[in-house]
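For this depiction, one protein chain was excluded, whereas all remaining protein chains were kept in their positions.
Chain lettering (A, B and C) follows the sequence in which the chains are written, and residue indices restart at 1 in each chain.
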Amino acid sequence: MSSNIGRAFKVQIFGESHGKMVGVTIDGMPAGIPIDEEWLNAFVQRRAAKGSAIATARRESDIPRIVSGVNEKGRSTGYPITAVFENSDTHSSDYSFLPDRPRPGHADYPAITRSMGEDDLRGSGHHSGRLTLPHVFAGGVAMLLLKQIGVDIAAHILQVGNVKDAPVDPVEPDMDALHQCHTREVPALDAAVGDRMMQTILDAKARLDSVGGIVEVVAAGLPAGIGAPYFDGAEAAIAQQLFSIPAVKGVEFGAGFGCAAMPGSEYNDPYYVEDGEIRTERNAAGGLLGGISNGMPVIARCAFRPTASIAKEQQTVSLSAAAVGDDAEVTLIVHGRHDPCVAIRAVPVVEAAVAIALADLYLQG
Amino acid sequence: MSSNIGRAFKVQIFGESHGKMVGVTIDGMPAGIPIDEEWLNAFVQRRAAKGSAIATARRESDIPRIVSGVNEKGRSTGYPITAVFENSDTHSSDYSFLPDRPRPGHADYPAITRSMGEDDLRGSGHHSGRLTLPHVFAGGVAMLLLKQIGVDIAAHILQVGNVKDAPVDPVEPDMDALHQCHTREVPALDAAVGDRMMQTILDAKARLDSVGGIVEVVAAGLPAGIGAPYFDGAEAAIAQQLFSIPAVKGVEFGAGFGCAAMPGSEYNDPYYVEDGEIRTERNAAGGLLGGISNGMPVIARCAFRPTASIAKEQQTVSLSAAAVGDDAEVTLIVHGRHDPCVAIRAVPVVEAAVAIALADLYLQG
Amino acid sequence: MSSNIGRAFKVQIFGESHGKMVGVTIDGMPAGIPIDEEWLNAFVQRRAAKGSAIATARRESDIPRIVSGVNEKGRSTGYPITAVFENSDTHSSDYSFLPDRPRPGHADYPAITRSMGEDDLRGSGHHSGRLTLPHVFAGGVAMLLLKQIGVDIAAHILQVGNVKDAPVDPVEPDMDALHQCHTREVPALDAAVGDRMMQTILDAKARLDSVGGIVEVVAAGLPAGIGAPYFDGAEAAIAQQLFSIPAVKGVEFGAGFGCAAMPGSEYNDPYYVEDGEIRTERNAAGGLLGGISNGMPVIARCAFRPTASIAKEQQTVSLSAAAVGDDAEVTLIVHGRHDPCVAIRAVPVVEAAVAIALADLYLQG
Partner (left out) sequence: MSSNIGRAFKVQIFGESHGKMVGVTIDGMPAGIPIDEEWLNAFVQRRAAKGSAIATARRESDIPRIVSGVNEKGRSTGYPITAVFENSDTHSSDYSFLPDRPRPGHADYPAITRSMGEDDLRGSGHHSGRLTLPHVFAGGVAMLLLKQIGVDIAAHILQVGNVKDAPVDPVEPDMDALHQCHTREVPALDAAVGDRMMQTILDAKARLDSVGGIVEVVAAGLPAGIGAPYFDGAEAAIAQQLFSIPAVKGVEFGAGFGCAAMPGSEYNDPYYVEDGEIRTERNAAGGLLGGISNGMPVIARCAFRPTASIAKEQQTVSLSAAAVGDDAEVTLIVHGRHDPCVAIRAVPVVEAAVAIALADLYLQG
């Protein structure tokens, strides 16, 4: 078990939901890169619950405290960058059903099995979505590095329940539109679609239920030649990052699962030259061929399962009863404070995950 | 760039398509595990082109030569296991269009950019599907380890073009049926579907074209509690392995992308106890919750793009012409020897990839 | 560049001497191990400057704040353990000679060259001996793990200048005596020798100079069979840890450099059986044969160069003058606050380093 990742841009997260702090150390950031703390704060805030009707009621200031790795000039020292986030607004009593009655659809049962009960499971402990906070921060630092080579990363919410936003243009994605939609409560490209997504989420909440979603992300400006075949392939690295986000259950690039039904003559993307640059016409490959960038926009989508913690009564088992062979079937109503659709607040986490993967590949050369 | 992967069960592949050998070193196999070479040979042979009308005409014996790590008793020594495969049937002249005219849809262009022309690109060099041979071997060794704890892994071809096989039962997958279908040329569960897939592939070949596909894989018998949250999550680890296979463009677990449209009350899977074992009713999560196994079958699907090398004339550019600003647009007809649907022979590679990921997580404890 | 180490017991340190915090994340500690915070505090305090005439005048409380990885029962959760230490007593003005006039014998010049001036060099930044504080903490956690299998680690100061303590008995080291000597200001086994070492250090200080030393460390109770051949050999792992401590310039095991002059018949250590245990008679190998423990006490020694920062006038160069070809030779008097003999306070750091290496090997199995 490791809560770290990366060969060159190495990210180590730590903390439990109801512990003293969560945080992250980034080891391998080159020296001399401007660390714009104001921008980093704003990026991290995009993940925060902002009092919206569709977000958890938990309130944390979530201001990163950078404690190492940045010099007096506001640039990276080349040594580990660590940021910590104090936990304050914790309601541990909400989790009194644990560790005996695991939530369906949640990591409770396998986590308890794994650690033989030593987890600090309040608020899901180290499994909590709160750990996406240091994850996002690390992604923000990766973006500051990638900005130096002209890479711009942005995501939007593509689907909530059965409501679908328009996908980005794979050849000429409108990055401005992507960035602008982040100011909305539901960051869909089409504001009207966002409103319908909002209604879908409110409906789910009203039914004491939750709903899934899909996030689409674009990395524009990545030069050709970043990545590698096989295990360090860009698809492999980005997917490992995306599946690290709690609740992600599917990842695809470019035409993705749709490519199964395509002939090669349609999927293969003819090259041409424009203004001295080699480009392709359709970008069905999502900017990545055999693990390496081809200079076209990198396009990925990831599916989020519905929030596991719902207020509706569910069937579960009492682990203690099961252990001694007693009748173990019990019901459970989860109170706590939970977003009814985790995909919404996950949008910047998806951007962060892609940024970390690309920063690591870029630094490996 | 690294052609290795794993924290505890470490796999290092090496070789180029038209070099002297491809091979693999597995570092971290525990001592004393029976290494059934006959079974390993048979497993590796499943990946081979067997003279089928739908497979490459390249013929290699593909018998693994195990040169280290197995003792006189036929058991692992605990030290690195290395297997090598001689290359013999190479037709380098088929690749005379490289490095100047990169194939659309293929890694040629980004690979050349990445290595500044130092790749040995004949037969795609280190990018070649031939490297899936040591990958499969390593997966076979991982399976020998996992067999010790009762894990059984098998895959089938779920889709070719628009022809679809029935998905496995997520709660009670028929492992025998999965294993039995491997004797067929197209390993679909439903033999009639397999025949239609075969026809789809032959049609594509006749049109000098290729076609994509989807492979579905099951790991049954994995105990609850294997995996970890975040970066070492089972979904992340399996996905990294699956996307390492050339041509994979999408990966999903359980309900996968379908979960976006599901309410939590449907996706969440009630627990119950049967014969003293904790089980779930629907397994929408594909056996993995928050990165950790819950004791239900692990179910994943991965999408393969159509084969990039097709005999149809395609549009590409002359890199040398582009470099000096000349008119660079040229056409290309790829001869060589290529499967029209890489998904077919990829079935054991998918099994191998899942086995390596699970062996690594299992050994990490 | 990485400030992390370890394959199974992974240690990531962070912080700069004059930054906000130094700290450490330990990833890979098994779940359920008692974390005795009181003992950890006491262990970390052994490294602290205690107002002694021979220690730096810098005063920090140096109480570890454990922010993650320990559950309500006071046991490890199995997830990352992070401890942070606030920096408070910093006198940055003492370092006004940097970055232009590097101290002889110190990392200033290579560090500036390495990071092209982006280090935070006040107090030596990330190079500072202050980073041994999280290093010691991590070692304390490693000791808590090793205690579970009966390993006891203790060191003493073997030499300061030309004053030498008696080496430990390699076959039956007196662990109690080693632990007891830690209460003295100079932790020599022979108190009278310690007094002479103290005088040697005070004399050096009076001359505005510094002095080197040797620390000897014992790990008793390590079972046979821990370690591996080659790169994960115990000697390799312990040496990597010991040379990570700033100022260490030599490491040897058992008879060490003395083995060059020994015949095999004297160095080789006959086995015998005592009370059912296999033991050796002389332990010239220092408990390690070919990278693996043989059940005898592990014995290592490491040499510390004299403190580089001395108040005596020294010759150095002005890097800015050198860069433009001007006459660059200048003199330097370092004020700051520095121990005249770093080996004294390094005694618990040496113990910590050995503990981390052994914990990592032990967990790798």
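To be clear about the criterion, contacts are C-beta pairs under 8 Å (C-beta built on N, C-alpha and C of every residue); 3 or more make two chains touch, one makes a residue touch a chain.
Just so you know, these numbers come straight off a predicted model, no measurement behind them.
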item: Residue among C:G69, C:G123, C:P170 or C:G233 touching the omitted chain; value: C:G233
item: Hidden-chain contact residue, picked from the options C:G78, C:G212 or C:P297; value: C:G212
item: Missing-chain contacts mapped onto subunit B; value: 1-4, 10, 12-16, 19-23, 25, 27-28, 31-32, 65-69, 71-73, 75-82, 84, 114-116, 118-120, 125-126
item: Where the unshown chain meets subunit C, residue by residue; value: 1-5, 7, 11, 13, 102-107, 109-111, 113-114, 126-127, 131, 135, 159-162, 204, 207, 209-214, 224-233, 235-237, 239-244, 246, 248-265, 267-273, 276, 278, 280, 284-286, 289-295, 303-308, 310, 312, 314-317, 319, 322, 325, 328-329, 343, 364-365
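Please note the rule applied: only the chains that are shown with their structure count from here on.
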item: Subunit A-subunit C separation of Cα centroids, rounded to whole Å; value: 39
item: Gap in Å, rounded to a whole number, between the CA centres of subunit B and subunit A; value: 26
item: Between subunit C and subunit B, distance of the C-alpha-averaged centres to the nearest whole Å; value: 46
item: Touching two or more other chains - residues of subunit B; value: 7, 229, 365
